[in-house]
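Starting off with a structure, shown below.
Of the protein chains in this complex, one is absent; all others appear in place.
Moving on, here comes chain A:
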Amino acid sequence: MASDVASKRLWHEYRLLYSHPPEGILAYPIDEAKPFVWEAFIDGPKDTPFEGGVFPAILDFPKDYPLSPPKMKFLGDIFHPNVYPNGEVCISILHPPGDDPNHYESASERWSPIQSIEKILISVMSMLAEPNDESPANVEAAKMWRDNRAQFEDKVKDGIWKSLGLEVKK
């Protein structure tokens, strides 16, 4: 029964995102018959090292969505303080209100059923622009971001070039 509610809600969000795609964001179920696995693409935000990149991710929804948030995982290499090396995204909107492993998030920025896929993706987009180094998921990236911004930016740009099938110039 719970998954009926989830399917309905996901279908509703799909229709909305399809008809009114937000700028720089594309998200849809990979197969309409299986609404719990989505593919998403986020354009790197302007005036950040991520500008110009396109970042694909998989969204994996629980059967009790929207009570529980989905999991989000970037597919390609993405070097960012809040993205685990395996691609998993660590951001407060993807954490349920009851569970705050880092003890710094306020309940209002965490997941609740009034959030949406669009809001998640917009939050992730601003996370790309403004990393949060309080709870780094990728320690190496967080350190480099803090201590050697130029090196961090070069590494991110190299990743974008590679991901678009362009040769990285040394």
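The rule we apply is simple: a contact is a pair of C-beta atoms (placed from the backbone, for glycine too) under 8 Å apart; a residue touches a chain by one contact, two chains touch by 3 or more; residues count from 1.
As a convention for this text, contacts and distances are computed from a predicted model.
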{"item": "Protein name (UniProt record) of the chain left out of view, among \"Coupling of ubiquitin conjugation to ER degradation protein 1\", \"Mss51 protein\", \"Glutamyl-tRNA(Gln) amidotransferase subunit C, mitochondrial\" or \"Proteasome subunit beta\"", "value": "\"Coupling of ubiquitin conjugation to ER degradation protein 1\""}
{"item": "Chain A residues touching the omitted chain (full complex)", "value": "15, 18-21, 26, 28, 32, 34, 36-37, 39, 41, 43, 52-54, 56, 58, 60, 71, 73, 75-77, 86, 88, 160-166"}
